[in-house]
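On to chain A.
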Amino acid sequence: MNALLLTVTLPLAGGLLLAVVRSLRVAGWLNLAFCLAGLITSLVLAGQVLHHGELVGYSFHVDAFNVYLVVLTTFVGFTTAIFSRPYMAHVCQEGWVSERRMRLYHAMFQGFLFTMLLALTTDNLGVLWVSVEGATLATVLLVSLYRTPEAVEAAWKYFILCGVGIALALFGTVLVYFAAQHALADPRQGLSWMALYAESAHLHPAVMAIAFVFLLVGYGTKVGLVPLHNWLPDAHSEGPTPMSAVLSGLLLNVALYAVVRFKMLVDGALANTENAAVAGHLMMGFGLISFLVASLFLHRQRDIKRMFSYSSIEHMGMMTFAFGIGGPLATFAGLLHMLVHSLTKSAIFVTVGHVSHIAGTQVIEHIRGMIRTQPAVGWGLLLGVAAIAGFPPFGVFTSEFLLLSATMDSWPWLTSLLLFGLVVAFAGLFRYLHPMVYGKAPEGQQAVTANMLPVMLHLLLVLALGIAIPAFLSHWLDQATWLIAGSHLL
Partner candidate 1 sequence: MTANAWLLVLLQSVLFLLGAPLLVAWVRRVKARLQNRRGAAWSQPYRDLYKLFGKETLVAHTASGVFRAAPYIVFASTLLACTVVPLITVRLPSAAVADVIVLVGFLALGRFFLALAGMDVGTAFGGMGSSREMLISALAEPAMLLAVFTLAMTAHSTNLASVIDHQLASGLILRPSYLFALMGLVLVAVAETGRIPIDNPTTHLELTMIHEAMILEYSGRHLALMEWAAQLKLMLYGVLIVNVFLPWGIGTQLTLPALASGLLFVIGKLLLLGVILAVAETGLAKMRLFRAPAFLNLALLLALLGLLSNVILEAGA
Partner candidate 2 sequence: MNLVQLSLLEQAVFVLAALILFLSFTLLAQSRLVSGIHVFAWQGAVLAGATALVAASGAHHLFISAGLTLLLKALLIPWMLHRQVRKLELERHVETLPHAALVLMGGAALVIFSYWVVVPIERLELLATRNIISLSLAVVLLGLLIMVTRRQAVTQVIGFMSMENGLFLAAVAATHGMPLVVELGVAFDVLVAAVLFGVFFLHISESIDSLDTDRLNRLAVPEDEP
């Protein structure tokens, strides 16, 4: 329990502390230290969960479904912090950001991690909402950190769209609470997910269905589901790169996590009605549309970060689809995909940070010959994209393999759509990637000091997951599958 509390509160403390630290150097290292401490405590927490099963108390609830996401969050936070320290120092040197705003950056970085961890570990659906909204508020200023007109515009759109979305999610939460008032013995427990889950069969189906629509649209906006995704590419492309890495790697996951948690309730409530699988179907539809549309978007890109944010939409769509299908195999695939996508995508964004640093621009047309200028960065980008495109032996392939076969089992004809989307997305990614990494480097392009350790770490993990999934992880994923889909896969 202490580990849990520490894990959650460390970033909060870090955020408060960093808000007052003036020295940029110290702040960078402190940021890293807090992330490292968070990672260690989360690993301890994970060890406890592994040994003693789920952890409940103080309205926290850590089970197999969220424990691995907690570790993932602290891990990605840590590696991004490694990257962020020299990168943001460089940004500051270039004069894009004032020192004062760097304080804001560091504080908000920790604040963001805090909201993410809180959202993951809390048992209270209201707190879940508050922390996801808090994440929006924490990041919105970071998106506009550079204060360019584009950045302000992106942040405004992010703010408005996610604000509306999250408001709708709150309405959905209210409806759930409303349904709980009449189903639970103790109505004050009406926002406790565990209490609701235990009694989910007694929740009023019609209310829960309406609530789910609001929750899906609401949290779905944060997940980046088409057509609610419009904020996402803007925010990713204009914010500082470490932010893009954690947004893509963590925030989207947490939003999807929320959707899935609610789906579990709704499925229970609707189990005995005639449209029992409506939640799943909605998610499948959304997921598929997002997946296909995003893959088509990938063919018309000018900005490198924007491009990868569309790729994130595509993958979130795939996961939503997987959870929508709902069987054990698909759920397992979705859970695994959350993990590998986060790792890969944050690695890519870190690399993209170096790439745009080398090229001095984010415009794809002007990024050329990375492998020549700095082989480590070029190869990082290349392998990262190969991984995200679903090439084995990287782990993304494993989850896509499972997803495809799950689809083949239950919706065989939809696999052709998936196939189409995968191919189109792949073509879109590589057609822009090729000229960026290969070919002659432009005159005067210089290598920069880049720490590729985070990227290597992430890619190696993804690689290892593609070759073999360690027993404890597969145990967790299977437990989570059991929670979500109602049956074990193993």
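The definition used in the following text is that contacts are C-beta pairs under 8 Å (C-beta built on N, C-alpha and C of every residue); 3 or more make two chains touch, one makes a residue touch a chain; residues count from 1.
Here is how the candidates were picked: all candidates are chains of the complex that A comes from, given by their letters.
In this text, all values refer to a predicted model and were calculated from it rather than measured experimentally.
Q: Tell me which of 1 or 2 touches chain A in this complex.
A: 2
Q: Taking the touch rule as given, give the residues of chain A at its contact with candidate 2 in the complex, in rising order.
A: 124, 126-127, 129-130, 133-134, 137, 140-141, 144, 147-150, 152-157, 159-160, 163-164, 167-168, 170-171, 174-175, 177-178, 181-182, 188, 190-191, 204, 206-207, 209-210, 233-234, 237-238, 297, 300-302, 364-365
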